[in-house]
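Yeah, one chain of the complex is gone here, protein chain that is, but the others are all in their spots.
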Amino acid sequence: MIKVVFFAALREQLNCSELSLSSENLTTIADLKAELASKDDKWQQVFANSALLSAVNHDMVNSEQAIEAGDEVAFFPPVTGG
Amino acid sequence: MIKVVFFAALREQLNCSELSLSSENLTTIADLKAELASKDDKWQQVFANSALLSAVNHDMVNSEQAIEAGDEVAFFPPVTGG
Amino acid sequence: MTENTSPEISIQTTDFSLADEVALLEHENACDGAVVTFTGRVRDRNEGKHVTSLTLEHYPGMTEKSLAKILCTAKVRWRLGRVKVIHRVGELFIGDQIVFVGVTSKHRQDAFAANEFIMDYLKVQAPFWKKESTEQGNNWLDAKTSDENKAAKW
Partner (left out) sequence: MTENTSPEISIQTTDFSLADEVALLEHENACDGAVVTFTGRVRDRNEGKHVTSLTLEHYPGMTEKSLAKILCTAKVRWRLGRVKVIHRVGELFIGDQIVFVGVTSKHRQDAFAANEFIMDYLKVQAPFWKKESTEQGNNWLDAKTSDENKAAKW
């Protein structure tokens, strides 16, 4: 399984903070995004946003990043702390 | 008269913190330096130091700066505060 | 509260004392002549709107890891003595302290550069998000291109 977490505006838009997916057929972040976007129109729209950031196991990554079972993947908007 | 003040290492080398000179024949800082340097070998040596800084009425100036009666002229080594 | 892995990094809901933090940076530290601090506070206005409060969300675990990487990079690039980063989360009000970065060094240039570097990278890499409450309602702040550009200059 892959644990997927969402933060901030993204979490509110999806009304979801965390979910788990089977890692079967998911090789990269891009695959995972496509899988999530296929859920419905709202998810499709949210994952069409190219500004979205991704992290795997607490490190920022790009869409080509490989993922595997046991990973924690996060999606979130550009950060605005400080 | 021109009031002349000395600070820090310069004050100690000259063993003098303040003196007054007639402004007659003194048109610029360079004139005043030459006048002071003529006092004796020690003063000659001290004023030969090109790193020496000068101020007139609390503003940093160079040797071409004009001076006149009533001015306060200061000579001191490069500053080292902060 | 998040478990903090390094004493140099603290993510907390509670306020902090600038004086206490600087005292810790300076305690038994006679070799560092320069101490630079940055404090970020909640402003009463943002882009023309009156702000009443900010709510800060973060990604526990990743926040500490990303800050640790930023501090590690700063220590490699500059000769630093001690470093401390505190970032508050939760709801904060006008004038409240949000973030503290404190750096000591033998020399001021390293302390200034490292402090600004840490803030610039925190702004674009550490997973914090601000939601603003204004008279017109609540909204998540947009990231600024200027922050991206500023970080890219280092």
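Read from first to last, the chains carry the letters A, B and C; within each, the first residue is number 1.
Keep in mind that, in the parts below, a contact is a pair of C-beta atoms (placed from the backbone, for glycine too) under 8 Å apart; a residue touches a chain by one contact, two chains touch by 3 or more.
These numbers come from a predicted model, not from an experiment.
When the full complex is examined, the chain removed from view is found to touch B, C. In the full complex, subunit C contacts the hidden chain through residues 17-19, 22, 26, 29-45, 94-95, 106, 108-109, 111-112, 115-116, 119, 150.
Counting over the whole complex, subunit B has residues 5, 7-9, 12, 51, 55, 58-60, 74, 76-82 touching the chain that is not drawn.
Assume only the chains that are shown with their structure count from here on.
For the pair subunit A and subunit B, the distance between mean C-alpha positions equals 72 Å. The centroid of the Cα atoms in subunit A and the matching centroid in subunit C are 26 Å apart. Within subunit A, not a single residue touches two or more of the remaining chains.
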